[in-house]
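With one protein chain removed, the remaining protein chains of the complex are shown where they sit.
Note that the chains take the letters A, B and C in the order they are written out, and that residue 1 is the start of every chain.
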Amino acid sequence: MLVVMQHGATQAQIDAVCSAITEMGYTPVPMPGEQRTAIGLVGNDREVDGTGIGGMAGVAQVIYVTKPFKQVSREWKAESTTVTIGPGVTFGRDLVVIAGPCSVESEQQILTAARAVRAAGASALRGGAYKPRSSPYSFQGLGADGLKLLALARRETGLPIVTEAMDDEGAQRVAEVADMIQVGARNMQNYSLLRTLGRLGKPVLLKRGMAATITDLLLSAEYILAEGNPHVVLCERGVRGFDAATRNLFDLTAVPLIKGMSHLPVVADPSHGTGVRSLVAPMARAAVAAGADGLIIEVHPTPERALSDGAQSLFPEQFSALMAELRKVAEALGRAVTPSPGTAPVDLG
Amino acid sequence: MLVVMQHGATQAQIDAVCSAITEMGYTPVPMPGEQRTAIGLVGNDREVDGTGIGGMAGVAQVIYVTKPFKQVSREWKAESTTVTIGPGVTFGRDLVVIAGPCSVESEQQILTAARAVRAAGASALRGGAYKPRSSPYSFQGLGADGLKLLALARRETGLPIVTEAMDDEGAQRVAEVADMIQVGARNMQNYSLLRTLGRLGKPVLLKRGMAATITDLLLSAEYILAEGNPHVVLCERGVRGFDAATRNLFDLTAVPLIKGMSHLPVVADPSHGTGVRSLVAPMARAAVAAGADGLIIEVHPTPERALSDGAQSLFPEQFSALMAELRKVAEALGRAVTPSPGTAPVDLG
Amino acid sequence: MLVVMQHGATQAQIDAVCSAITEMGYTPVPMPGEQRTAIGLVGNDREVDGTGIGGMAGVAQVIYVTKPFKQVSREWKAESTTVTIGPGVTFGRDLVVIAGPCSVESEQQILTAARAVRAAGASALRGGAYKPRSSPYSFQGLGADGLKLLALARRETGLPIVTEAMDDEGAQRVAEVADMIQVGARNMQNYSLLRTLGRLGKPVLLKRGMAATITDLLLSAEYILAEGNPHVVLCERGVRGFDAATRNLFDLTAVPLIKGMSHLPVVADPSHGTGVRSLVAPMARAAVAAGADGLIIEVHPTPERALSDGAQSLFPEQFSALMAELRKVAEALGRAVTPSPGTAPVDLG
Partner (left out) sequence: MLVVMQHGATQAQIDAVCSAITEMGYTPVPMPGEQRTAIGLVGNDREVDGTGIGGMAGVAQVIYVTKPFKQVSREWKAESTTVTIGPGVTFGRDLVVIAGPCSVESEQQILTAARAVRAAGASALRGGAYKPRSSPYSFQGLGADGLKLLALARRETGLPIVTEAMDDEGAQRVAEVADMIQVGARNMQNYSLLRTLGRLGKPVLLKRGMAATITDLLLSAEYILAEGNPHVVLCERGVRGFDAATRNLFDLTAVPLIKGMSHLPVVADPSHGTGVRSLVAPMARAAVAAGADGLIIEVHPTPERALSDGAQSLFPEQFSALMAELRKVAEALGRAVTPSPGTAPVDLG
């Protein structure tokens, strides 16, 4: 059950509702938002009767939520959410394409990559400064130096920056530079990190874990919203599959499935979803046709020399050709690709 | 290793090659084709030296195949295969849409469905007469009566018929009526059935098993080609997944993956792939964008009263709207939807 | 719903019940058994009211079955079933160990193997005459000649024979020789084969499919029982997993899970379950500790020269050592290993 307070409800009114919930044997979880405060009930609240609370001062509405997740659900908020990063790139309207290398490797590499994806029409730049790697002996990213290079690339190209944070302390550092903080698949259920990102308030790109159900993913997003940060974009990036022919099993059905269950924007990552360069373009087109709000695609100036994920990174010219295809598919379905910030819309005539 | 005989090679030349293979310690498997006979080697032939055989009379070429499958591979045949069913519906060029109910239930039901999908522009009619059902107590299909009703629906609408065979004996009966014989996911590794279909020579729609790798699927197709029947279309219909939110995990990446590995046409089944009506249209669009050669979609005049698969069957008007979208997506990618047989191409202007 | 007729109910009484079921809008499925005839209802019978039928002449009992499977369930039959093959080897009491090579390869090979597993104390001999192989170019078994060799091995050793049938026609041939007919994982949902085996009446070893849930497996067994053959033993042999370090993911929990849901005996196949020789012994011990009614283990006189499954086949001396361990584990849990037919019980003192 969620108790939605009126806009302008006083703290005393909120406290009174919390006390009433406590007396009913549940634990109240106040969730202040910009517009209104909501109060959730912890515990098995399936049979709770909220009639009495519905009549209390300052209460706008009592919502019985049938799903385990609450604030992320379409039941809680029917209209689709938009999330804006940097200078006017908005998820949830036209298609947003985030592109760039897996890792920031050097100034030349990231600037070359940023200019190339900007030229092809990307909306934002990706690039990892902190890299979660299965092996402690693999390249772990440039760290703080990588963040500086990303900031430089943004100054050069105007592209907002999407980059990953791996822990609470790193999240603080990443938040100082990034326009959007990525949570990787391995950290989808790192609840400490999720709470920290909820408190930081910056837009979050939350990737689905390798064995996570859609309900698991939405519950992880709920952790961020429950801390007061509604700026969350979800990302399908493939789950663990049984066929070694691809790196992951790209579960594209997750896109329309999530959009029916949640109001949050959803993007797809065909690079990790497939792990094979030749499969990225067809699955990127498919993601747009399935209704994704955006894409995140690995592009590297010289994939054969990449320090990570070279096998799934597009060459810049492949990315450019793909962007042309994506515009056509989007247009066929009545949508457009968000132009790079600071550019006029691409003329498709 | 495959030994390809020249067009016009004599039986004596073929026998001589087979003898030579036997003397080398392998078992020859002659595979007569319309154009030429190929002779495969059974057994672990990785280190075989075919130099001697390459010089024998009537031998056109010796091919070292690095994949476990041979005749279905792009190594064996680089150009894409086309498969034609009924009066001019061809897989492997424009998009072919097979539509209709899960099961044939009655004359009225199948005729209503056939006319509806014909009106919306489907290329072929699906409908099960023999149904593989998990429970022996579920509706098992109308059997021979169902086949008669399918033949009637073809006479009424001109649509070629795609229907499933479950065993050797049934395959004979189905082959008398159907334009294309479907092998269901549960029977993908029913090698006896595959061999029978290879000998019958009718076009086959081979669905991927629930736990089959792409290599498994291609090897099953190889069984059919090895018997001399090259008219095989592959179908991705979802694999077993861990999230109960969908019936299966629709592995759409299989489409471009197979097209890179094999010359056979590939279609996708978003109805079984998702199991949820609202997800069929987005994933059908996605399949086209991913490069599928066709779709197989469940449409029922009254899904709420269907004897099987009602929850994933489209209403006729939903199917009609979907066909309009599919034409747009196909056009955006330089393709078209194959018109219903006997009709002029749809005017998109 | 299942209507159980009294022992000695007349055909007229059975017909009357069937008519009554038909009038209620359901389809009756009479299932004659040795002791009594049961009549199942096809269709969604969740809300059916069987009060009227319960009062008809010849009706012993009306059972409301809450699971999709019926005759295989513990609800239908609370006491555990025993299945006896050949000269007194019974599944469902002491541990039954079936052992032998993957395929029958030659007279010498199968006789050597049979004598070796007999010497180590196996209860039955396995060996494939008809082999379902992923590739049409792999060794497919010796066929009818293989069956003759199995019969010879039985004469030499007294061990009952367990061997696989792949299709309806083959099932007839196998039934003439085998003491127990195996259905492989790939054919678990080959319903035509299951029905044929149901009619043949010979004991069946039904292996779980690679993506089959336990409910799927029990429903496949139900096909056999529904045809009047109650002599079914289930087999866990691993499902498709994501870690290539093992051939399959051996789901040993299936053993106690099935034993709670069904009265049928359950055996485990650690050879296919793991695919790795060094893992067979520990997982065989584990299966016994988990409560399996038996094991099926691949043993080959010379695994390094086996035509199939060599990597997972035990050497005879490894099998002999394993048998000693299995006796100890069984004894620790109050059970014993069924001795080879014709031998006195092994003295453990």
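Rule of thumb we're sticking to: a residue touches a chain if its C-beta (ideal position, glycine included) is under 8 Å from a C-beta of that chain, and two chains touch if they have at least 3 such contacts.
A quick note: this is a predicted structure, and the numbers were derived from the prediction, not measured.
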| item | value |
| --- | --- |
| Contacting the left-out chain in the complete assembly, out of A:G25, A:G52, A:P68 or A:P87 | A:P68 |
| From A:T22, A:Q61, A:S138 or A:Q172, residue that would touch the chain that is not displayed | A:S138 |
| Residue of C:L2, C:V288 or C:V337 in touch with the missing chain, whole complex considered | C:V288 |
| Interface with the undisplayed chain - residues on chain B | 240-242, 244 |
| Chain not shown, touching residues in chain A | 29, 40-43, 68-70, 132-139, 166-170, 186-187, 189-193, 209-211, 215-216, 219-220, 222-223, 226, 239-240 |
| Residue ranges of chain C at the interface with the undisplayed chain | 211, 213-215, 239, 241-246, 249-253, 255-257, 260, 273-274, 276, 278-279, 282-283, 285-291, 325, 328-329, 331-333 |
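Keep this in mind: only the chains that are shown with their structure count from here on.
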| item | value |
| --- | --- |
| Chain whose average C-alpha position is farthest from chain A's own | C |
| Between chain A and chain C, centroid-to-centroid distance (C-alpha), Å | 49 |
| Separation of mean Cα positions, chain C and chain B [Å, integer] | 33 |
| Chain A residues counted as touching two or more neighbouring chains | 241-242, 244 |
